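A single protein chain has been omitted from the complex, and every remaining protein chain is retained in its original position.
Chain naming follows the written order as A, B and C, and within any one chain the residues start at number 1.
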Amino acid sequence: MKIDRRSFLTYGTALVLGGAAGSMLSPAPWKLTDDVAIWTQNWPWTPVPEDGEVTYKPSVCTLCPGGCGINVRLVNGRPVKIKGLKDHPVNKGSLCPMGISGLQYLYGPSRVTSPLKREGKRGEGKWKKVSWEEALAAVTGKLAELRANGRPQSLACITGSDQGTIPNLIGRFLTAYGSPNYIRAATAQDAIEQAIYLTQGKQGTPVPDIENANFIISFGSGILDGWGLPGRMFNLYGNQKTPKKIIQVEPRLSDTAAKANQWIGINPGTETALALGLAHVIIKESLYNKDFVENCAFGFDEWTDENGKTHDGFATMAKGYTPKKVSQITGITPAKIKSLARAFARASKPIAINGRGHGAIPGSIDESLAIQSLNALVGNINKTGGISAIPDSNYAKWPEVNIDEIASKGMQQPRIDGAGSEQFPNTRFLLNRLPEIINSAQGESPIQALLVTDANPMYTIPDTTATKKAFDRIPLIVSFSPYMDETASYADYILPNHSYLERLQDVPVAVGISRQVISLAQPVIQPAYDTKHVGDTFIHMAKSLGGFISKAFPWDNYEGFLKEALSDQWRKLKKKGMIEIDHTLPEPMAYTFNTVSTKFEFYPTARNSAKQKEDSALPAYTPVPIEGDTQRFQLVLIPYDSIRLVGGYMANAPFMTKTVDDTVLKKQIGLLEINPTTARGLGLKEGNLALLKTPKGEATVKVHLYEGIMPGIIALPRGLGHTAYSKYLADKGCNTNTLIGSIEDPASGLDMAWGIRAKLTRI
Amino acid sequence: MNETPLIPAGVKRCSKWQFSLWMAAATAVLLWGVYAMFLIWYKGLNQTNMNDAYGFALWIWADLAIIAIGGGAFFSGFLTYIIGKKELKNIINFAVIIGFICYSCALLILAIDIGQPLRGWFIFWHANVHSMLTEVAFCLSCYFAVLTVEFIPLILENPKLDKKPFLHHLSHNMHGIMAIFAATGVFLSFFHQGSLGGVAGVLYGRPFAFREHIFIWPFTFFLFTWSAAACGPCFTILVTKITEMITRKKLVKDNVIQLFAKISGWMIITYIIAKTIDTIYWAFVTAPGMGFTLMDFYNDSTYNIGLLFAEIVICGFIPGLILITKRGRENSFLLMTAVILAVIGVCLNRWVMVLQVMAVPLFSFNDWYTYMPSWQEVATTILPVAYGIIVISLAYRYLPVFPQEKELNPID
Amino acid sequence: MKEKNNHKHAKRYGMVIDLDKCTGCGSCMVGCYSENNIPFKTDETNKLDSINWIRVFKITNNKPYPDTEICYLPMPCMQCDGVGKHGHSPCVSVCPAVATDYDLDTGIVSQIYTRCFGCRYCMAACPYHARKFNWWDPVWPADMEKYLSPNVSPRMRGVVEKCSFCFHRYQLARNKAYLEKREELAEDEYQTACAEACPTGAITFGDLNNKSHAVHQLIKSPKAFRLLERLKTNPKVYYLTSKNWVRRAGDNYLAHEEPGKIKNNIKEHH
Partner (left out) sequence: MFPFCFEWSWDLGHIVFMGGLWYALSIIGAGLTFAIVKSVFDCYGGHDDPDHGHH
């Protein structure tokens, strides 16, 4: 047969078709179909986690100061899950979402995996990986140079906490080096501890006994939004032996307000007036604890000082705060004020607490004083269900530190932030004042080197623009952060600490009026990256600096120090994971105070700031000034805290951001809460884009209509608007600190800003 | 290459160039769809705008709609081979081609629509016989096989192929037993059209879709079969008319169209009465039992009560009434209006039974769910249209699709 | 839905969520993510393509300030028993490939990821939107796959997933009991990750059939209700609330109807 083109095509087609049909009878296509399906079931890019022996390691969560016990599940030594530790006295198994997402702080794109040296401009994100030797040599070289120039005080260190041995070790380093500028980031505790110091003469950590109180007036404290020891608060809320009454006073229906027995909307910033108004009713109706007030308190009634000058007593002052007047200030009806006061005074274990939201901003001293006085009126100071202050514990034994002449000269210099100065004698740290002081300094910056650990000032200090400007003037910034946070990304060197699960650390936490739990955070896994324990880094730097500094650090490493410092308690701590210290004082001692009068001072005689020398030291309601004129800025912006957003120096893990509602964040834009009536007035609808302007900055937001916010007030959450970390967090929403500045309390220097005036225009 | 031997004898076709241009345009659209299709297969369903509330969306609607309008094939088969309406033999070829196009596209869309196309055959292998979708898949595939079998003899009648003795005999023998295939096709179609209706009707978690059952079948089961039988012929008529318009030739005699239209009209009227009864029972008995009033399902700006009115009255009773009256269907404008409305009506019904089912919020704290298809979804949904145009064009050019064409358009 | 032999002592695992106790903290969600190897994307704000086996909804009574109230409503898979015959849940009955199944021993609705081919019919069937589709390939950046649990297989793109009541925990507990030659599991031996993670103890989990389990008593409370009960989905997740508006929001009622007073003709099993 002749094969021409046509028959070639015909037979070719027939052959192909026949072949195709024939092959269907062979196992090949069926096997292939099956194999392809099996391949889709085992795609090589979908991970298959390795199985192995399951073990558990108990430890403590140090992601926040809460000190919750955790139990880490490991498979072949690989941590796979974090649960609450059931029998830990702090949290009894309860954990917040951040604690549960802990493994995302161990691995992830925002971790700094080796020492880094800045290559490009500050904040540009160009880094060079360097060895620990090189990085430490560079940093200590600069520190040695400052000392050689006789300016050790120009070194400052910002830390996130002053509890436990790591901050103390760093404090010791600064002392031996010769700088008084150890600055701890602010918390609401600062104002409360000062109020307790002024009224009780006792320096210590304030502890409200939420566990045993049965009637709680919370002046904006987000008990269930992450305030205090979050894991513990949730546990106490869930396991109430006898039901508590919770009265939440704040302008926004927070999660705490939603769970409270009563939510009282109050004009923001007028909490002091309400506290004094409640005191007024309690005194007028003679509902106060007469035993305490008459026997253990001073300054309740008029009193005369040694110069013969008569001073108003608390009761006299409170007379001015009639329900009617307070109602005008706070927006709460007189009837509500009266019934609240009565209920509070008649409760068996009432307590009043403050510290807005998570308690990041201290607030005014007057507010804390007024609230402490309220607690004193019902006599619940230093007793079960009441409030007390636990002294700084001395469970760790430190050898005496000897310092050289340079250090001694440096230490005699005043603190850069003004804390402890004549102006602010009772304040210990004033981080909020730092940017302004650096920015207004003539010539060279008074801070030449800044060390930052467990803190993220570039994000958390109010008025980010000013902070950035100040940091620009500091020649050397060293971050010890395990994460590429805003401050780390602005640093010159990053000497990364271990992440919390790789780190040894003692964690002291006060859990009741006199009970302190010291837990040991033990590494659950060997360090995954080229990081170094911050304690070891400081010991190493001290040794490199030599002389007296080196002598102040005789230990090989942090663990060696901890063993020695805890001596006989070390073994117990290592074995049990925690020890408890009881600070209970015998009855009479509990009501003997360290004040001049040895009594609880309703009239705090120790309060003698420059401004108030002539005035009465009694708490008083003076409106906290708020930035911005009412003409241009018709609304008031307040920040709010949520348990699903980390507003402090740590930041959200991807899991936490995943839990954030779409009424808080949508794509990359944050939602602003506004009352529907206010929104209507501005012509704004749900989901509208709007430009939010404050005297400090501006941001694009989306509008979320929320009935649960006071008309005229708008709110944004803290914890968004990061510019660093990774794409799982960066550039989502806006950082309230870029919009709100700090308002200095003239009495303490602490930040008392509760909001800022704002303007909202539709885009 | 001279294509004359490929073109059936005695009919006139447009020039090769004109045809090529037409095909090129259709192919361009087709390729756009094919590109989107591969994009979806490669990158996954994230290329669509479907989401967890819209697990079923545009594609499933397209599937349901093209199967409904492709219903002309099984119904004409039923009428021709089982009832014995011999006139319809003059349009059945075309109905089969349309059916073939519709069903092949439905299968293709299903293959794009599933998240794991490479193991889509699990629906057969690991079949759950209680699932309506299983029934759909089986009957759909089987009926597609039947349609292919019905299409093959027509392909074999291409003058070139007909010259091969084996193919010539095959075509003849397949024609000989076509009634058996048609009967099987009717059986399969009844179940898959029905089970497509069942897909929505059995969803007792979705009060908008759920209907009372007769034995294991919800009302929608019967309504879907009924509506496909009613409106499928309308689509066949519509495409025939469009083909006649484009080719500028009369291809099917009026009596054939009239008969088909009349039967369709009665089917539509009876269907829409049944649909109305179903709607009333659902609105006043079924839904209130679940805590819903009729207006709860229609209080959205898009999904408003007008939709129900449009489906039942405008696209139901009106075309039905036109088609059952002699004067109505003999007026070519009214006939076209009626068939278009009927096709829109059945598509609208499939739309609400897929998309509105997803859109209705079940909790008072939820809003209506909204959805806008992505271009990839649109492109892959338009793909069948281009594909259909290509297949019809090829079939019309090279196959003796319309037996009456020669008679109606003599060339000399 | 095959019959199994040991049907006599069948369990019906269920959950009771006390809405009065739920603070909306989201620990249950995070507990679930970390237990079940749930992936995360850079943008998780589109809640309709965000994989959450349990999602906490925030609902309000829509009253103006200051009478506004909010309530958090955690919604896992309801593990419906469905109408009629055991196991006829809305989703199981529709899955064409038996990729989701009702376990007659536990009442748990499973999902077999390697069987599922992603038709999403089950998602269309579920009135609770409990089912989530893997629109994307899961990605664990920067070593994060190292924390994945070996007890739950990560899912590939293109399949449906949902809450399993942490069925792997049941299996682990069963294996342990078997080795110890025990027939029954103690209440605390098998708990879901969300129940374990809830810091206020709002979630109680156990066998609804077992008189000694807390859930057995809790569901008898007059405060107890279920979501969309009137659809006859017969869920095994119960809620407790003291607020009528919350209860009303949990189902659909005609204007004249009152929650709790509707005759419910769902057949209870066992």
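Side notes on the structure shown:
The criterion applied here is as follows: a residue touches a chain if its C-beta (ideal position, glycine included) is under 8 Å from a C-beta of that chain, and two chains touch if they have at least 3 such contacts.
Bear in mind that the values here come from a model prediction, so they are computed numbers and not experimental data.
In the complete complex, the residue from B:I82, B:I177, B:I277 or B:M295 that touches the missing chain is B:I177.
Contact with the omitted chain, checked across B:C14, B:L107, B:C142 or B:L294, is made by B:C142. When the whole complex is considered, the residue among B:R13, B:K85, B:H126 or B:K160 that touches the unshown chain is B:H126. Where subunit B meets the chain that is not shown, the touching residues are 124-130, 134-135, 138, 142, 145-146, 149, 165-166, 168-170, 172-178, 180-181, 184, 187-188, 191, 403.
We adopt the following convention: only the chains that are shown with their structure count from here on.
Taken as a graph of touching chains, this assembly is complete, with every chain in contact with every other. Once CA atoms are averaged chain by chain and compared with the all-protein CA average, the nearest chain turns out to be C.
Centre-to-centre spacing of subunit A and subunit B amounts to 63 Å, using the average Cα coordinate of each chain.
Separating the centre of subunit B from that of subunit C, both taken as means of CA atoms, is a distance of 39 Å. For this pair, subunit A with subunit C, the centres built from the Cα atoms lie 34 Å apart. Within subunit C, the positions touching two or more other chains are listed as 46, 60, 137, 156-158.
Residue positions 40-41 of subunit A each touch two or more of the other chains.
Residue ranges of subunit A in contact with subunit C, taken from their complex: 40-41, 43, 45-52, 75, 78-84, 91, 94-97, 100-101, 103-104, 106-109, 111, 224, 231, 234-235, 237-239, 253, 255-256, 258-259, 263-265, 528, 643-644, 654-663, 665-668, 675-677, 707-711, 726-728. Residue ranges on subunit C touching subunit B, taken from their complex, read 1, 46, 48-49, 57, 59-60, 83, 90, 93-99, 115-129, 131-137, 156-160, 227-228, 230-233, 248-254, 257. Here subunit C touches subunit A in the complex through residues 21, 23-27, 29-31, 33-35, 37, 40, 42-47, 50, 52, 56, 58, 60, 62-66, 68-72, 114, 137-138, 140-150, 153-158, 196-202, going by the rule given at the top.
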